[in-house]
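Missing here is one protein chain; the remaining ones are kept as they sit in the complex.
Every chain is named by a letter (A, B and C) in the order it is written, and numbering of its residues begins at 1.
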Amino acid sequence: MAKTWKEWERPLIEVEENIEKLKQKAKASPEAEREDLLKRVAEFERRRDNYIEVMYSRLGPWEKVLVARADQRPYTLDYINSIFTNFTELEGDRRFGADHAIIGGPAYLDGEPVMVIGHQKGRNITERQYRNFAMAKPEGYRKAIRLMEMADRFGLPLISFVDTPAADPSVESESRGISEAIAASMLKMFELEVPSVSIVIGEGGSGGAIGIACASSVLMLEHAIYSVIPPEGCAAILWRMPDKGAQAATALKLTAAWAKEFGLIDEIVAEPKGGAHRDAIEAAGLAKEAIVRHLKLLKKKSGSKLKQERYEKFRKMGRFLSENPVDALAKTR
Amino acid sequence: MAKTWKEWERPLIEVEENIEKLKQKAKASPEAEREDLLKRVAEFERRRDNYIEVMYSRLGPWEKVLVARADQRPYTLDYINSIFTNFTELEGDRRFGADHAIIGGPAYLDGEPVMVIGHQKGRNITERQYRNFAMAKPEGYRKAIRLMEMADRFGLPLISFVDTPAADPSVESESRGISEAIAASMLKMFELEVPSVSIVIGEGGSGGAIGIACASSVLMLEHAIYSVIPPEGCAAILWRMPDKGAQAATALKLTAAWAKEFGLIDEIVAEPKGGAHRDAIEAAGLAKEAIVRHLKLLKKKSGSKLKQERYEKFRKMGRFLSENPVDALAKTR
Amino acid sequence: MKAEAFLQCSQCKKILFSVEFEQLLRVCPHCGHHHRLLAKQRITATFDPESFEELDKEISSLDPLEFPDYEEKLEAAQAKNGATDSVISGWAKLDGMKVSAAVADFSFMGGSMGSVAGEKITRTLERAADAHCPAIIFCASGGARMQEGLLSLMQMAKTTAAVQRCRENGVPYISVFTDPTMAGVLASYASIADIILAEPGALIGFAGARVSKQAGVSKAPSDFQTAEWVLQNGMIDKIVHRREMRTTLTNLVKMLSWRLVKHG
Partner (left out) sequence: MKAEAFLQCSQCKKILFSVEFEQLLRVCPHCGHHHRLLAKQRITATFDPESFEELDKEISSLDPLEFPDYEEKLEAAQAKNGATDSVISGWAKLDGMKVSAAVADFSFMGGSMGSVAGEKITRTLERAADAHCPAIIFCASGGARMQEGLLSLMQMAKTTAAVQRCRENGVPYISVFTDPTMAGVLASYASIADIILAEPGALIGFAGARVSKQAGVSKAPSDFQTAEWVLQNGMIDKIVHRREMRTTLTNLVKMLSWRLVKHG
């Protein structure tokens, strides 16, 4: 079982390498042979594309985990830079400190201002440490709350990008109330009278994710995951075997399809063929289209209506058995 | 020039000691002499009472500083215990840590609930350290803000006791935003739709004091002080002589009479003869009478009216020269 | 459970009279350790006698994910505990005053919050908001119920939204952290109550102590994640001994709901 996205995509990478070699060979070959080689390159490329398409249309839960965590996957700032203009990062939580795992600030979306927040991962070791692996501390959530308040005060719709393995569980974060910060952030999202759209672009990791994902519309990328616990953690608890992550991923039903099936997200946003990391620009374009479409509908509603509908949407979440006929009806949703 | 209240009250203390000696002597004397001695005791006591009355009716600014800081002066908890019932201290700032320099919680005032907050000094070394000399950190002000929000949410009038040399100026307090905390606390007081009464009971020390003193009615005890800077600090800046505190105290006009004269407080609350420390129960009784009287008037007003009048009261504070006839009128207030 | 005449305090190892131990609300007379209570014991210890009226009894957990062994675990917990899930909810009274209450039971699958617990907490808060009476929730939970996957995570959002309803209606909500109050429960409705009380020594935290200690740079102090540590960090308002809980709650609830109850 592959443990990383790179390991799992290795066959594909080998094909890519062979294609590259053939291309080089063709370049160095005499005219007569070259044509033949280039034909083979084209054939390989066609097959590779087919392979990618099939492979990515049949991703199992564990492969989704690997893809969602892929270190080439576009991160929040990639989406921000593609989708918005004039993004101006604002930093302060006004309480304790700067947090680089959650970023945010106002920006224009098609010429109208919005407030953007999101978890930010790092692409290399230095960046990852700077971003604390996108695990936000209390300061991150309190900054998010401040920006949400600002959005509400000035009538800017809120858009949040969700991509975190979990909230920071360190002793320091405990001591400054990471639990309170997450809960207060959710509470603030339910108070907002502006439209809000959340989009899970990679890892929707438990409390750290839901902390900024209580929006009017919750979208989820095709290959993103959203889970109450990391599959490895689940496996460790269930079977005392953290390496049974794949089984746990299956058991947890952490895919976009299941989230939609259970009525916990509003829409699955398609990714480019072969995953968002194969075409970050196209991925951002697809995400933007969905965000804009949802915002357009939400903007027609009054603040109190937005609040009420947001409440009702989350209010319905859950599945249980009820002997009360009214509940019983409700649960068949 | 006396530097402490004890030093300054020394003559009085000596008189007290002499009276005590005479009493002991009388007790040990034969009947014949005793009567004479007791007469002398009575005479001394009468003179002492006169002396106290005269002394405390003519306190200069520096003597007020000494009395306001007196380590026998009643502190916030003394007033709370006398004035209210069922006071239940609530501790959390929900952000960083407990602060013991500002305390607060709900309590009953004549059978109706109110929210009480106040700076708390300590009476011995251990207590003083525990209370950080009543110098609140950001946590203290953020706790106060939380309690004010709670008061507003549940319609409890707010009563604050002001008694601090200053806000905590340490590196840690700076790093967690003591300035923001004070400003946000004032801001919250202007947002309240419940009646609020502040009473300066001892030292009203600059930003640390005003942070919880932006109330609908601001009262001040007869011998309390209220100042933009400690007189010693002022002397250090002006004359590079911190021991010229007495001159600076005079220059700063930090007495209740001046605060009233400038329209910066609403009422001076009388203290028992010889100062609040001579009869803490009576002092609390006098404070309670004033608080209750102000609250009674304030409770008749709507939330928006309270807010507006609070705004207008502070809006008028300041003295300046204006060539504009409208301002000129205003400044003659 | 068979009633034994004696038992041993798990904390100080001293031998206790069972009858006395129960009279002391399961607080050890020697070391003061607050032993866990079953939900029903908590209700008896806290609210006016006979005042508790249980609601939401008709709902129970499904196995929406068809999660390995979940059905068996649920059935075993139900059989052992007698309740249908980890939270009991309903109306109660404190010194005659009506309150909407929920009490979690750690002995039922670690007090974990799945769809049923989330629904009961939500209803408890909604009833308080609608009836304009205070809400009191005793927390005791290891966190979200893994076996219901994302549905469990969403209970954090759902219960938080219900707290917002209480706020909007000016209804006081007090939560009490009992041993343990952790993870998804701590990071949702539990931590945003107007007032938070805790029992002495209760374990209170977001992540398991092992995880926390591995992360970050600071060392965990010896009292890490105890009620005492959490108080010192400003996250709760007061540590209240079990025998004082009823009085403290009554006092607070009366003061904060003064406006809701017509006076004069």
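In this section, a contact is a pair of C-beta atoms (placed from the backbone, for glycine too) under 8 Å apart; a residue touches a chain by one contact, two chains touch by 3 or more.
These numbers come from a predicted model, not from an experiment.
Engineer: Any idea which chains on screen the missing one touches?
Structural biologist: When the full complex is considered, the omitted chain touches A, B.
Engineer: One chain is left out of this view; which of B:14, B:110 or B:172 touches it in the full complex?
Structural biologist: B:172
Engineer: For the chain not shown, which residue from A:102, A:156, A:171 or A:214 touches it across the whole complex?
Structural biologist: Residue touching the absent chain, from the options given: A:156.
Engineer: Among A:86, A:124 or A:304, which one touches the chain that has been omitted from the display?
Structural biologist: A:86
Engineer: By the contact criterion defined above, which parts of chain B meet the unshown chain? Give residue numbers in ascending order.
Structural biologist: 167-180, 182-184, 186-187, 190-191, 206-207, 209-211, 213-214, 226-229, 234, 237-238, 251-254, 258-259, 262, 264, 310-311, 314-315, 317-324, 327, 331
Engineer: Counting contacts across the full complex, list the positions on chain A that touch the omitted chain.
Structural biologist: Touch set of chain A with respect to the missing chain: 86, 88-99, 106-108, 112-113, 139, 143, 150, 153-156.
The rule is short, and it goes like this: only the chains that are shown with their structure count from here on.
Engineer: Taking each chain's centre as the mean of its C-alpha atoms, which one ends up farthest from the centre of chain C?
Structural biologist: B
Engineer: Comparing chain centres built from Cα atoms against the global Cα centre, which chain wins on proximity?
Structural biologist: Closest to the centre of all protein C-alpha atoms: chain C.
Engineer: Provide the C-alpha centroid distance between chain A and chain B, rounded to the nearest whole angstrom.
Structural biologist: A distance of 55 Å separates the two centres.
Engineer: Chain B to chain C: how many Å between their CA centres?
Structural biologist: 41
Engineer: Would you pick out the residues of chain A that each touch at least 2 other chains?
Structural biologist: 176-177, 180, 184
Engineer: Name the residues of chain C that each touch 2 or more other chains.
Structural biologist: Only 191, 233-235 qualify.
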